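Removed from the display is one protein chain of the complex; every other protein chain stays in position.
Should a chain be cited, it is by its letter among A and B, assigned in written order, with residues numbered from 1 in that chain.
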Amino acid sequence: MSRTTLDLWVGLFVALGFAALVFLAVKVGSYTDAPGGATYTVEAAFDNIGGLKTRAPVKSAGVVVGRVGGIHFDSQSYRAIVRLDLQRRYEFPVDTSASILTSGLLGEQYIGLDPGADSEILEDGDKLQITQSAVVLEKLIGQFLFNKAAETPTHGASAQ
Amino acid sequence: MNALLRRIGAMTVDGVWRLGFMARFFLALLRCSGQSFRRLPLTIREIYFSGVLSLLIILVSGLFVGLVLGLQGYDILQRFGSSDALGIMVALSLLRELGPVVAGLLFASRAGSAVTAEIGLMKTTEQLQAMDMMAVNPIARVVAPRFWGGVISMPLLAAMFSAMGIFGGWLIGVVAIGVDDGAFWSQMRASVDFRYDIVNGTIKSFVFGVAVSLIAVFEGYDCQPTAEGVSRAITRTVVSSALAILALDFVLTSFMFRGL
Partner (left out) sequence: MTPEVTALDDGGLDGGSAAATQPGLTLLPAAMTFNQEHLDRIGLRGGRFVRISSLCSAIFKRFMTPASSGPLVNLNHVCFAYGEREILHGVDLTVHRGQVVAIMGGSGSGKTTLLRLIGGQLRANAGTVEVDGQDMGRLPIPALYALRRRMGMLFQFGALFTDMNVFDNVAFPLREHTALPAGLIRDLVLMKLHAVGLRGAAALMPSALSGGMARRVALARAVALDPMLMLYDEPFAGLDPISLGTIGHLIRRLNDALGAASIMVTHDVQASLDLVDYVYFVSEGRIVAHGAPTEIRASADPFVHQFVHAEADGPVPFHYPAPPLASLLDGALA
């Protein structure tokens, strides 16, 4: 095999390989968290985070604006402190509220941000003041049953 | 009992000796690698033999693995009413595991065994000795270009395998079964992270490339210079490469994808 054919084949091979990588990078994957430096971090404290995991999406109006950077337990306030890495290009007022939501009935949990009306915007290291904990299904069911049980006697009375 | 202990002892000593020899061989190889890059045609030739010639088997296997993943994935996912997630399943299983591992196994049996056979036969027919007597270091001239050719080819082959597999999954899921095209790609894009899934998968395939290439050149260089010795060396290349890939895969996975 001559040198030029060999070079041609290898060139084709390498080009194909990189094309595959580019395809994977562009079409299959997404750069969900922009490279470091382009995010800013705020913290939020929750009574209960339910099944929230690190790297879960942070959404506002349904658009992914950041990721959960870390979760730890604060033994002073007995609450969960969640670190949110938000993308630089998105700005939120300081009175924004964070709530833990579930996508679909059994889907993954994410954090939803509801912007407030303040004119000041959140800076790196700020804390979100208003938070709403995750809805825990067991508690919800428990509450439902409790309510039902409380209702039953009146029903029974009316039937009699 | 005594004989059994002695055999275990002998096997241990032998294994440690071989491992040490392999490590020294690897160091010598790295020291002699300059020429592989200064004289690029040497390495390009080996990329042709280990990469280009493995292309067909990699692409065809990738396509079939993707087709199977599409069928099985659809069958499982539609039970939970989430057949839209087919793209996620196909892409993640290919990028994280099947791409690097299956491409690595195919690469070991297609290219690794060929490299072992070639170097082993060169040793058997005294070509390596002849080179040494001509004041040309056979590790620099023969072994290192084959090693680097393999190391360069392997990640590219794994990427092509994954891309082809995703295409196969798309063919079955979208074209044949009728999963929504938009949902297939958008769900996939939403869940596949470039750095976390694609880069880690590529790192895996690179590590497998180093392992398989090292085993292949070492077994060839170390083989008994007889016909039987060469055939045994080829078998050892395929077997040890497969074991090394699976063991390394476990280690790498446990470091890379430890529960979020």
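Basically, a residue touches a chain if its C-beta (ideal position, glycine included) is under 8 Å from a C-beta of that chain, and two chains touch if they have at least 3 such contacts.
Keep in mind the model is a prediction, meaning the values are calculated, not measured.
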{"item": "Chains shown that the absent chain touches, full complex", "value": "B"}
{"item": "Touching the absent chain when the full complex is considered, from B:11, B:40 or B:136", "value": "B:136"}
{"item": "Interface with the undisplayed chain - residues on chain B", "value": "118, 121-122, 125-127, 129-137, 141"}
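The criterion applied here is as follows: only the chains that are shown with their structure count from here on.
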{"item": "Of chain B, residues touching chain A in the complex", "value": "41, 44-45, 47-48, 51-52, 55, 91, 95, 153, 155-157, 159-160, 162-164, 166, 185, 188-190, 192-195, 197-198, 202, 260"}
{"item": "Chain A residues touching chain B - in the complex, by the definition given at the top", "value": "1, 3, 6-7, 9-10, 12-14, 16-18, 20-21, 23-25, 27-33, 53-55"}
